[in-house]
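Report on the structure given below.
Removed from the display is one protein chain of the complex; every other protein chain stays in position.
After this line comes chain A, so read on.
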Amino acid sequence: MILTLARPVVTFVVLIGAWWAATRLASIPFYLLPQPPAVLHALWQQRVLLASATLTTFSEMALGLVIGTLLGSLCALAMAFSPRLQRWIMPLLLLSQAIPAFALAPLLVLWFGFGMASKVVMATIVIFFPVAAAFSDGLRHTDPGWMDLAHTMGASPGAILRHVRLPAAMPAFASGLRVATAIAPIGAIVGEWVGASAGLGYVMLNANARIQTDVMFAALFVLALMTVLIWTVVDRVLRRILYWAPDSNGAAR
């Protein structure tokens, strides 16, 4: 328990130390790489701006995560229930990935405005695919023995989906959701870069234009911290759901 807490702290301290040493020893100019105390100072100075920006970006990520996971799961379930539907949806899914989400960002801002909606859509698109792909894969690869047993017990296709294929696909769903959570900020931040009046991406872009590198780093730091926190919460919830598969999935404790 102490070790699991100590590991991230050690990693954090070593990284900051290396950063500090690099700025000191190589005398890198402030506008390229500010020193850690300067970033800390900016963090405190801009706390009001950063807090409201964090709230915006967090809401975009959280909404995108919920909507993207819901849509991705529904899509995977629909494909599992009807193989015919799968033949129609799968090419669309692949096509959606052939167009990079980044290339869509300006279009989404044009369609959904400068507000949060375009960023939520963006985050949803980024999160949708890993969830749909992993979950659908899990639903299609149920242990044939479990399926045989259910068939001999006279289970209907609906009952097999609900009581066999769905629970059996939960580990795959969990790994898809973990990947999606880790990349969730991409959607929100890229959306904010293209056009926004709030959020951490907006703060970073503004600070960049004014060469306030320390503020940029402060925003980045908050973003990283937030992503790690969301990932941890999602991971905890998934472990709770997957009480029956303790070691076979996810990161080690």
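Operating definition for what follows: a residue touches a chain if its C-beta (ideal position, glycine included) is under 8 Å from a C-beta of that chain, and two chains touch if they have at least 3 such contacts; residues count from 1.
Going forward, contacts and distances are computed from a predicted model.
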According to UniProt, what is the chain that's been left out of this complex called? Choose from "proton-translocating NAD(P)(+) transhydrogenase", "Formate dehydrogenase major subunit", "CheY-P phosphatase CheC" or "ABC transporter ATP-binding protein". "ABC transporter ATP-binding protein"
Looking at the full complex, which residue from A:Phe81, A:Phe112 or A:Trp146 touches the chain that isn't shown here? A:Trp146
Provide the residue numbers of chain A that touch the chain removed from this figure. 143, 145-146, 148-156, 159-160, 163-164, 167-168, 170, 243-246
